[in-house]
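Let's turn to chain A:
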Amino acid sequence: MNRFPVIEMKGISKRFPGVIANDNISFRVYPGEIHALLGENGAGKSTLMSILAGLYRPDSGTIKVKGEVIRLHSPRKALEEGIGMIYQHFRLVNNFTVAENIVLGSKHVNWGIKQERIQKETREISHNYGLEINPAVRVNQLSLGEQQRVEILKMLYRGCDILIMDEPTTVLTPGEVKELFQVLRIMSRQGKSIVLITHKLNEVMEIADYVTVLRRGKVVGDDRIENLDEGILTRMMVAREVVYSQAQRDSSPGGVILNVDNLKIQGDRGNIAVHEVSFNLRRGEIMAIAGVAGNGQRELVEALAGLRKAVSGSIEYEGEEIKHYDAKSRIALGINMVPEDRIGMGLVPNLSVIDNSILRSYYKEEFYSGWFLNYNKIRSYTDRIINEYNIVLSDSNHPVNYLSGGNLQKLLLGREIDQKPRVLLASYPIRGLDVAAAEGVYDLLLKERDKGTAILLVLEDLDDIFRIADRVAVMYQGFIRKILDVEKTSIDEIGSIMVGTELAGV
Partner candidate 1 sequence: MLKLKLIRRENESTMARLIVPVLSIIMAFGCGWIFLALSGYLPAVVFAKMFNGALGSPYAISETIVKAVPLMVAGLAISLAFRMKLWNIGAEGQIYMGAFAASGMALALGNGSPYVIIPIMMIAAFAAGALWGLVPGLLKAYWQVNETIITLMLNYVAIYWVDYLVFGPWKDPNSMGFPLTPIFSPAAQLPTWGDSRVHLGLLLAGIIAIVFYLVVQYTRWGYEVRVMGESSQAAKYAGMNVAKNIMLVMMVSGGIAGIAGMIEVAGITHRLQQGVSPGYGYTAIIVAWLARLNPFAIIIVAFLFGALLVGGFAVQIVGVSFSITQILQGTVLFFLLAGEIFLRYRLVLAREEAV
Partner candidate 2 sequence: MKLKKFTALILLAMLLSVFVVGCGNDAKTESEQPAEQSEAIKVGWVYIGVPGDYGWTYAHDQGRKYLEAEIPGVESIILENVPEGADAERSFEQLAQEGCSIIFGTSFGYGDAMLAVAEKYPDIKFMHATGLQTADNLSTYFGRIYQARYLSGMVAGAMTTNNQLGYVAAFPIPEVVRGINAFTLGAQSVNPDAKVKVVWTNTWFDPAKEKEAAKSLLEAGCDVIAQHQDTTEPQVAAEEAGKYCVGYNTDMHDFAPEGNLTSPIWNWGPYYVNTIQAVIDGTWASEAYWGGIDEEIVDLAPISDKVPAAIVEQVEAKKEALKSKQWDVFTGPIIAQDGTEKAAEGQVLTDTEMLSMDWFVAGVEGSL
């Protein structure tokens, strides 16, 4: 392998409001190398690569491309330097042909497009890299795997020698993954460098030459693949040195309130997002769902709350089948939910705090007199929630968007808890909150648990799971891989199940 790195990033830092996405990161790629950039969601992988692709500018640090310090101030500039990035969401024009998409926006084409010429060129490149595709077909007739090929061809056509791919395998079938890897190997043999952003360890082990692991914006380790195994990588990704203290509990869980059996749920794109999961939930316990985002957690929670239809299986609430109940009836039963999207789903943007406080109970008698909403009653109800849950705001007539993240979450939780739920579903309740606000949310949840409410929490940070949950169900690719007692498991174990590699003996 060549001695000179084709990419050398040094001391890269990038802040977003409230977050340090990249903290003094150094990163090197050599010619012909397949380099895996590994880390949990939010570890800073995408930010780092977006900087390399010219989408973001770093707050500090230098980037050398082929030995020269370059300022990558735009994606166009990055492309000129031979750096191309393929995003998870493809940037193709659906009703253009493959060949048209490939030449679109490239410098070789100005005004007119000669179909024959560009199709011939496309065929040549695709042949060189084993990326067989018909250049005359329209993109909207292609599978996602084929669309990905078009994206790769687009980058090759523009003369990229450094190709960044963001989670390229998530949209692919296993067969397509195999083909993709084949292509990547051919490209690497021809001297192209490839950076794969991923969190799938098995793929890393299969394809990568070199691995850099990020955690919370920092490089926690990098090495050649020969010196690594999945165990080491898992520990790098999820382990931490801090000692956490389990929340004290005064009561023990009661009987089963919710029993989910063989539940199968469809995702937004018609795929099966959740495959026959079974679990139960007991009164006075917090069960966490761990997993990398996008493994079916969202669909599962929505199905339990009645916002999404289940394909098959059953949901029993106190022994009663409720699979066919709509959202309102489930609220009436005492199944409440705090969704992942605070503003947009949980709260209505641009409507006032007052209006938002009755979002899930606006149809109840108590808020009406005759035909009309009784805003006196609603206002005093809102005031009560504000006081009880310590929500800080200047005016409850203002749109809810004016509230800070912590206060939004308190409003949401307060509103749901105030309805005296018996089952509370909450997704990422502390995402984006600072320590104090997160603390406040935990206190609320623990208090609810102690009142005997069954709580299902979708969480991403393993620390939090150990801090608050009694049990943890680990989801991976739509399956609940394991349900574990928090006291009898470890971060390593959960972490490895989360990323699809179960380690023997841990």
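Regarding selection, all candidates are chains of the complex that A comes from, given by their letters.
The working rule: a residue touches a chain if its C-beta (ideal position, glycine included) is under 8 Å from a C-beta of that chain, and two chains touch if they have at least 3 such contacts; residues count from 1.
Only a predicted model underlies this, so the values are computations on that prediction, with no experimental measurement involved.
S.K.: Given the candidates 1 or 2, which is the one that touches chain A in this complex?
M.R.: 1
S.K.: Inside the complex, what are the residues of chain A that reach candidate 1?
M.R.: Contacts found on chain A: 55-57, 73-76, 91, 105, 305-307, 326-328, 331, 337, 339, 341, 344-351, 355, 358-360, 362-363, 368, 371-373, 375.
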